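One chain of protein is taken out of this complex; the other chains stay put.
Naming follows writing order (A, B and C), and every chain is counted from residue 1.
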Amino acid sequence: MKIGVLVNEGPYTHEASDSAYQFTKAAIEKGHEIYRVFFYHDGVNNSTRLTEPPRDDRNIVSRWSELAKAHSLDLVVCIAAAQRRGIMDENEAKRQGKDAHNLADGFRISGLGQLVEAGIQCDRLVTFGD
Amino acid sequence: MPMVEVAGKSFEVDEEGYLVNLADWDENIAGYLATEEKVDMTESHWEVVNFLREYYAEYQIAPAIRVLTKAISKKLGPDKGNNKYLYELFPYGPAKQACKIAGLPKPTGCI
Amino acid sequence: MFTSSEDMDTDEGGVIKQFMFVNRKAPYGTIYALEGLEVVLISAAFEQDVSMAFIDDGVYELKKAQDTKAIEQKNFSPTYRALEGYDIEKLYVEKESLEARGLTEADLLVDVIVLDRAEMAAKMAEQDVLISF
Partner (left out) sequence: MLHIVNKSPYERNSLESCLRLATNGSAVLLIEDGIYGATKGGSFEGKVQAAMAGVKIYVLGPDLSARGMADRVIDGVNVVDYGGFVDLVAEHSNCQSWL
């Protein structure tokens, strides 16, 4: 089955990103196809590579990056929500005249249309948030 | 961000030339923004730009292109409410160029 | 813009799904109502069967007379009135949620369809995709 995942909260404050990660992993293990994981609202904060949690805690951001690499996941960060919250890839930083970019490996920035498209293409869309 | 002065009034534009403070907008500034876009403003151009400003004032968003054509068709007639007419006026895209000249916020490019 | 079902078929493989955007949060206190509305506007471009449900504090999003000047946030309530132009006309409001908050249809800034809880429950159950904010 094709499954889409929507993550609406950032890392650490809410459990949403953890739940979404465990759900995504379990779905892959069960042989389902994760069509896309879309990050919206504060969920875009799951994609900053500047995250540096204590060594005895999970690294939510790199954990997503690694899962994406291992299973060719499509991790999409909403551009409008990302711009509000200071998440940028190299191109966007250039376009906006910013002196830095912080998008982690395995994520890409794109439009909200990607969320609607996931809803159209997937058999199920599961939302995690606050 | 760059400051520009037109007709004795100075205002800020962003890296891509969009007006930063919507409240600064006046017809002189629109004229400047049009020149930057290489658009020669005629009455037909003003009609669309003013329509966009009215739409924004009423709904607080810039309309999607198909919504714009439909609304213009309703108000100014079907000969003006179509993509061909709007692209003739604003060759690089009415959503981008007309919104920019109208001083509306930069589209976030969501689709 | 696609006007016929033939056009639709070539565009999205003939799939028209029922999308419901479920709004349960009040405006301004959190960003969910505003960013939720942004998704709804984008969804209009995909020619799906789109509706919005207003349940619990979500009904407050539609309250008339919002004035945000003093909190320096953008007043996005007029945007709900633009939805009709986007062909999004199914705005369902749960009767029980309105009543519990001392509101009536006359307090709302757009025309809505008021459903009681059983009708709303049935409407939700028949959707293909529910996205909640």
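Everything below uses one rule, namely that a contact is a pair of C-beta atoms (placed from the backbone, for glycine too) under 8 Å apart; a residue touches a chain by one contact, two chains touch by 3 or more.
Since the model is a prediction, treat every value here as computed from it, not as a measurement.
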Touch partners, limited to displayed chains, of the chain removed from view: A, C
Full-complex contact with the absent chain, from C:Val39, C:Ile55, C:Ala82 or C:Leu108: C:Ile55
Given C:Glu38, C:Glu61 or C:Asp128, the one touching the chain that is not displayed: C:Asp128
For chain A, the residues touching the chain missing from this view: 1, 3, 8, 15-16, 19, 22-23, 25-27, 29-30, 32, 123-130
Chain C residues touching the omitted chain (full complex): 22, 24, 32, 55-56, 94, 96, 117, 120-122, 124-125, 127-130, 132-133
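The definition used in the following text is that only the chains that are shown with their structure count from here on.
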Multi-chain contact sites of chain A, meaning residues that touch two or more partners: 80, 111-113
Chain B: positions in contact with at least two other chains: 110-111
Of all residues in chain B, those that touch chain C in their complex: 58-61, 63-64, 66-67, 69-71, 110-111
Touching residues (chain side chain A, partner chain B) in the complex: 78-80, 83, 95-97, 111-113
Interface residues, chain B side, partner chain A - complex: 1, 14-16, 108-111
